[in-house]
Structures are given as structure tokens and as C-alpha cells.
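Complex shown without one protein chain; remaining protein chains in place.
On to chain A.
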Amino acid sequence: MNKKHLLLLCAIFSLIVVMASCEKIFPPAPADDRLLDGPVADLTGGQNRQFLNGDIAFNDEVFTTETGLGPVFVATSCGSCHAGDGKGHPFSTLIRFTAAKDSTGNTVLDQGPTQLQNRAIPGFLPEQLPRNVPFSKFTPPANTGLGFIDLVPDADLLAMADPDDLNGDGISGAVNWNKIPPYVTIRKNTVVKNGLYICRFGKKGSVYDLLQQTATAYNQDMGITSSFEPVDTYSGLEIDPEVSDKTVNDVVFYLKTLKAPIQRMPGDPEVVKGKAVFIRIGCESCHKQTLTTGTSTIAALSNRQFYPYTDLLLHDMGNALDDGFTEGSAKTSEWKTPALWGLGLSKNSQGGRYFLLHDGRARSIEEAILFHGGEGLKSKTSFQGLGAEEKSSLIHFLESL
């Protein structure tokens, strides 16, 4: 090999090395505060491994007819409804309905709400929504920070509740008392009333914990039975589990350990100003900024302050948001205060547009505010009275969450 050839080879080799080591030609990782997915900090190696197992089951595992999908279903995978662990799109909105109302306007609870199975594998027919029944549409919520919410002690929720508005501020706030399935693990110091437990997950706050949420979603959303929820949605018969306990538990762990959304530019003057407006017009009465977790076997979640902007309580939201449908002890006009953390990143998981409130009917933050009624009416009226600048600051603050 002559010198010329050696030089050529060196040049090619150097080119490869330079290119492979040049960070600028690779897409950068988005900043942590621009992403909703990812684990809480300080998990152990073993916990990270379980998180990854759950991540794969949640985001990558797609059910097919061969692996148990349906035969009637809403979605083919968890990830279909929760892109990037953010809020969902109307495409994956589900419908729940009940057969009738009782005399108080509440549903006949002993019949239980039913989830419409609006899709079907080939050869089967999906369910049709019966006429003249109360129903609600539910756009998939974001998954972030759920482990923190799971760990708020019942006593803290009861301390925030004021169901009879004894303090006269126009805001009541009630916990959702509901029956729980036998497989859930009862929280330490949980409060029980007449055999009913304080629940906190779901738009009506009617689900006790993340295991119930996960096992029910496998069953009701994808038609996948587990040892926890063994009854097939189509036949009504108990069948063999189509997903293992391990997988369900991994997914529960994944959901528990997804990080809390990180606020962007909290020190920005516009954001600071917007936050002051938020508090001044009473939004923080329900959208509580700070909650605290109890103790947990997952050290990264134990005894932590976090900032979800929710009180996890039910509030009357007025007639416009009363679908005539409910779950647990919630009245039909009552909705659990949705957490506002991650709100500004919602568009990144909803296809570039906002679909807010329980059914995605609000296409902007401002529109969502204007849908507030009932206990939220006073704040809405205050918002309407704001000048353009203050409104803008408030929206700026909410988008920073």
C-alpha cells in the first residue's frame, strides 16, 4: 500500500470518527420539562427495570385477535389512547352510560355504569349506544404524576373537603365514596364509611387505585381479561387471563413512577403575574397548587410535596357540564377537579390542538374556563372581567404548567 492509499484510508476513517462523535448532527433530546413521559428521579436500578417493563407493556404492546383483543373493544393498546403519556384525542374518546336515572337525578347505581364497546374485530358488531340513556364521553387523561396522587392520604382529602360549604366560600368539594373491587390493596389509614371507600382516579374520581384503573382499562378498553378482571366484556363469562399479573403489575408500577410534569419558566414575569391572577380570581380554591404524599415503599415518591393544581375532590360544575351520567357517589353535575400540571404540553399529545374538559369539548384553555359553571361560576365571571393583559398572563401561566 502506497502513501497515497494510506492517506485515503486515514481520511475515510477520520471522517467516520468525526461524524460519529459530532453531537450536533444528532437530534437533541427534548428538555425534561418539555416531556410528560419518563420516570421520577432517584428510582433504584431494579425499579428502573420494572419501569421499563411497564413502559414496554403500556406503549409497545398491541393486542390482536390472537392475543385476546375484543372481540369488542375501544382501543388496541394502552399507548393508542395516551400518546406520550399525555392527554388523549377524540379518536380514542370512550363513552360510558347507564340505563336510567333515579328520582334524585343520580343514576341507578346498583346497575352500574357500562362502557360502550364501539369497535369490534372483523366478523363481530360493535355495541350501539342505547337511545335516551344518560352517557358521558371521556377523553383519555394524561398519566403523569399518578403515583403522587395515589399517595395523598385520605385524611388530607377529607381535610380539604367541605361538602356542605360550611365556610361559605361557594366552594364545596366532596370525596367520591364508592365500592372497591376485592383485589385492590387498601391504603394505610384509609377511611371507610358504610363499606364505601374514598376513591380518586378517573374523571368522576370513582376509581380507588391504579391497579383498579389498569385492570379495568385492560378489560373495558381492550377486552383483555386478567386474574383481576376475569369477565369477558363480550360474552359476560369468566375466561382465562389474557394478560399476566406480572404485566399488569409492571404497568401499575410504570404509572406510579411516571414523573410529575415540570413547570416551564416559573420565574418568567408573565408567568408570575398569571399565577397571581389565578389565585386572586379563586381558581386555586379547587385547583390546589400543593399536595403532599404519605409514606411509600418507593422512596422517590415518599413524603414529597408536589404541584398538581387539583384537590382531587368533586365539585358541581353547573348544568352545561351535567351529562346526566355519573359514577360512585358523585352527582351528575359533579366532576373531580382535573390536575392542571402538564396542561401546556397537552397539544403535543393531542395532535397539535387542545381537547380539554372531560370530553374534549373545549378547544382552548379560555374555552375550558368559560365552560365552568356551578362552583366554578364565580371564578369564570372574574375571568370574564379581566382585562386582555391579565387574561393573557393567566393563559401564559397555565401554559407553563
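Here, a residue touches a chain if its C-beta (ideal position, glycine included) is under 8 Å from a C-beta of that chain, and two chains touch if they have at least 3 such contacts; residues count from 1.
Keep in mind that, in the parts below, contacts and distances are computed from a predicted model.
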The complex's invisible chain, by UniProt name, from "Porin", "Spore coat protein JA", "Potassium-transporting ATPase KdpC subunit" or "Rod shape-determining protein MreD":
"Porin"
Could you tell me which of A:48, A:65, A:227 or A:364 touches the chain that is not displayed?
A:65
Return the single residue from A:144, A:349, A:379 or A:400 that touches the missing chain.
A:349
If the missing chain were put back, which residues of chain A would it touch?
1, 5, 8, 12, 15-16, 19-20, 25-30, 61-62, 64-66, 69, 73, 75-77, 80, 83-84, 89-91, 93, 119-126, 348-352
